[in-house]
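Read through the structure below, which is laid out as structure tokens, and then see the notes.
Only one protein chain is missing from this complex, and each of the others stays in its spot.
All chains are identified by letter, namely A, B and C, in their written order; residue positions are counted from 1 within each chain.
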Amino acid sequence: MDATFTYSSAELMIINAARLLCDGDVVFVGVGQPNLACNLAKRTHAPNLVMIYEAGVIGAEPARLPLSIGDPTLVSGSLSVVSMYDIFALYLQRGNVDVGFMGGAQIDRYGNLNATIIGGDYTQPKVRLPGSGGSQEIAAWANRCYIMTPHQKRRFPEKVDFLTSAGFLDGEGGRQRAGLRGSGPVTVLTDIGLLEPDERGELVLTALHPGKTVGMARENTGWDLKVASQLRTTEPVTEKELRILRQELDPTGIYLGSE
Amino acid sequence: MDATFTYSSAELMIINAARLLCDGDVVFVGVGQPNLACNLAKRTHAPNLVMIYEAGVIGAEPARLPLSIGDPTLVSGSLSVVSMYDIFALYLQRGNVDVGFMGGAQIDRYGNLNATIIGGDYTQPKVRLPGSGGSQEIAAWANRCYIMTPHQKRRFPEKVDFLTSAGFLDGEGGRQRAGLRGSGPVTVLTDIGLLEPDERGELVLTALHPGKTVGMARENTGWDLKVASQLRTTEPVTEKELRILRQELDPTGIYLGSE
Amino acid sequence: MPKLTPLSEAISAHVHDGDTVYAAGFTHLIPFAAGHEIIRQGKRDLTLARATPDLIYDQMIAAGCARKLVFSYMGNPGVGSLRIARSELEAGRLEWEEYSHFGMISRLQAGAAGLPFMPMKQTAATDLERANPQIRRITDPYGGPDLITVPALNPDVAVVHVQRADSEGNAHLWGIIGEQKEVAFAAKRVILTAEEIVPEATIRSDPNRTLIPGVVVTAVCHVPHASHPSYAQGYYDRDNEFYLRWDAISKSAEMTRAWLDEWVYGLKDRDHYWQKLGPEIHERLKVAPRPSAPVDYGQY
Partner (left out) sequence: MPKLTPLSEAISAHVHDGDTVYAAGFTHLIPFAAGHEIIRQGKRDLTLARATPDLIYDQMIAAGCARKLVFSYMGNPGVGSLRIARSELEAGRLEWEEYSHFGMISRLQAGAAGLPFMPMKQTAATDLERANPQIRRITDPYGGPDLITVPALNPDVAVVHVQRADSEGNAHLWGIIGEQKEVAFAAKRVILTAEEIVPEATIRSDPNRTLIPGVVVTAVCHVPHASHPSYAQGYYDRDNEFYLRWDAISKSAEMTRAWLDEWVYGLKDRDHYWQKLGPEIHERLKVAPRPSAPVDYGQY
């Protein structure tokens, strides 16, 4: 391995996402980067992480890199497999999920997500996206959510075109008024740094990855991004983290090279 | 076996109940007499009867006489075992049950059943009975119901003390107005004969067992029991039916001797 | 406290006076050992919820543990009346709340799913609806007839017996599965007793069989024969003779007290109970094997 520690944006985000997880967390995982982050956490500081997949798999221990949410490697050797109704009702709606990982085409100032349409209106969209899938419920009912996304202006508009899943809605107290569970999107993880909600539910820049700047973050955000008074720098990526990621988890680089 | 065909009241009722079942019927069975009736039907004219038990067992083929609703012999070798929620929701409420067998301490003029309290009021009952169990839903949602009971005046009051499960309610059109499924208690089977609803939902005497009389039926009924213009006599009990019952189904006479 | 713990410690730590307790199992896998330990520890003022109170609640009521009974069928299954529960209730010494079976299990389904209530179609059996103000109605927003609702039941403690579990509480159960899954998800705390504690690999060999995941389990206790006189499918038979005997015992307060002294207060735990039952009963309850055809999950 190169001693200069070059790494991709994807690797940077995955490694920082892994660090956010606590041992014993029950995590609602998607495939791709969140799956790698969870498996990395499990092999470093969080061996008792319980990974749940929306296809109904609890406690997966995939022997190979899963390529879809319903990959059979998630099932063989898992702790439990349940119906889709049960995974949403008994796990998410009941409040048995600690962490949800989210993505989306747009994330706005208050951490709301859009995965439904871009432009036009709902009945005649300019771009039709896949839709909610499980994200509407994950955002509403997990104890806390993490959003992983490249930091690009078009992905960070002032306001989402369509509210697919709730962040802090219209700001302070929005989640509480709507009767939602949990603390919402507590961290948005990008290739530049971390955004976290202030007391009003507005996402502000709270950390930069080594070598990144406030200017880069502000340029790539669609609203007037505030900067936390205590701006941190994330811990440098370690050789060990990179080695596990590259050699054990994604040896053919399916998810690591891409955004 | 005695060629004179002596048989108990229980045997008479069970054999006549068996004859009411059609091949292919999905039957919600209780233990005791209904279970014997179903097994007798299965071994005679209805080999494709599907027996369902409220404990969640579908297609039971008990190797011994089950002694409780949850006897393990019902499970081993059955077609399917499901949760209690599923047996009531997916089978009964969804309308997948053809026949329900019912019992109760009181059956009234309109086929309504009481299994809750006798005398006093609900909060201070004179006699506290076991309560609905599954009977409230069986009565409401099976396609048709059969009631088996000894013919005694105290069991056949004009009106039940407590409406545990619906027959024809207050008479004509009662079930339809209440939005219930199925045709209700289409036959009440006693040791004297058969009562069936007339077009107004009132139970009338439609058949007598051999040797029984209209007088016996009227004396043992708590209302002015009407007699159908076409009063039938049930087919005599056959040697074959008795043999299967006594030798194959209840060889130690646990249910056959009793009322 | 580690999850795998003796039953006495689990009951002591997780069952409090005044709790709502649900001992799961529709005729099958009834957690008698836990019920007896609750009696031994003298827990009081419990609200005992169960579709069928069965002998386990009759015994707990006799021992003075209960303030209230929540049920849908109060009988001695296959035998007749449940004498002690019934007489306490008739005498006004025991509060109660009553549903149909579907009402009880819908309450657990709602509790498990994180919903405040479950709807059910009308049955027209309106007397119980009048008697129990917790049974209510809602309008169908799609224009159909009104529906009946029952409120979610989220017991403080669920006690669930299973055939096999790992030390984290991931549990396989089979045979009649009544409401075990639902109550495990509905309850605030779950005490699991198991016939066998097996390696995690056994559980992971058949994940579709895991109805209860360790993530909802508070304590796991290894208690073989915990369900006698009920049964554990594949492990031992139902002791119908005891169900008949209880009908006789429970006719008399003295005999009931004597039975509790001899079989509950006088014994340390379930192992002693099982030994005391003796070889003749062990033999009578033995079951010949009838294995399931395996399925193949595949190595992926």
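Simple rule for what comes next: contacts are C-beta pairs under 8 Å (C-beta built on N, C-alpha and C of every residue); 3 or more make two chains touch, one makes a residue touch a chain.
Remember, predicted model here, so these are calculated numbers, not experimental data.
In the entire assembly, the chain absent from the figure touches the shown chains A, B, C.
Residue in contact with the omitted chain (choice from A:P125, A:P150, A:G171 or A:G222): A:P125.
Only one of B:S9, B:T44 or B:T73 touches the absent chain when the whole complex is considered: B:T73. For the chain missing from the display, the contacting residue among A:M13, A:A41 or A:V57 is A:V57, taking the whole complex into account.
If you put the hidden chain back, the residue from C:A13, C:L147, C:L244 or C:I281 that touches it is C:L147.
Within the full complex, the residue among C:E97, C:D237 or C:D269 touching the omitted chain is C:D237. Taking the complete complex into account, residues 31-32, 54-57, 67-72, 75-77, 81-85, 88-89, 92-93, 116, 122-125, 127-128, 130-137, 139-141, 162-166, 169, 174-175, 178-180 of chain A touch the chain not shown. The omitted chain makes contact with chain B at the following residues, 26, 50, 57-59, 61, 63-64, 71-73, 75-81, 89-90, 92-96, 141. Where chain C meets the omitted chain, the residues involved are 114-117, 119-121, 136-142, 144, 147, 149, 151, 163, 172, 174-175, 177, 202, 205-206, 208-209, 233-235, 237, 287-300.
Just so it is clear, only the chains that are shown with their structure count from here on.
Each step here moves to a touching chain, and the least such steps from chain A to chain C number 1. Of all chains, A has its CA centroid at the greatest distance from the CA centroid of chain C.
Per-chain CA centroids place chain A at a distance of 40 Å from chain C.
Taking each chain's centre as the mean of its C-alpha atoms, chain B lies 29 Å from chain C. In chain A, no position touches at least two other chains.
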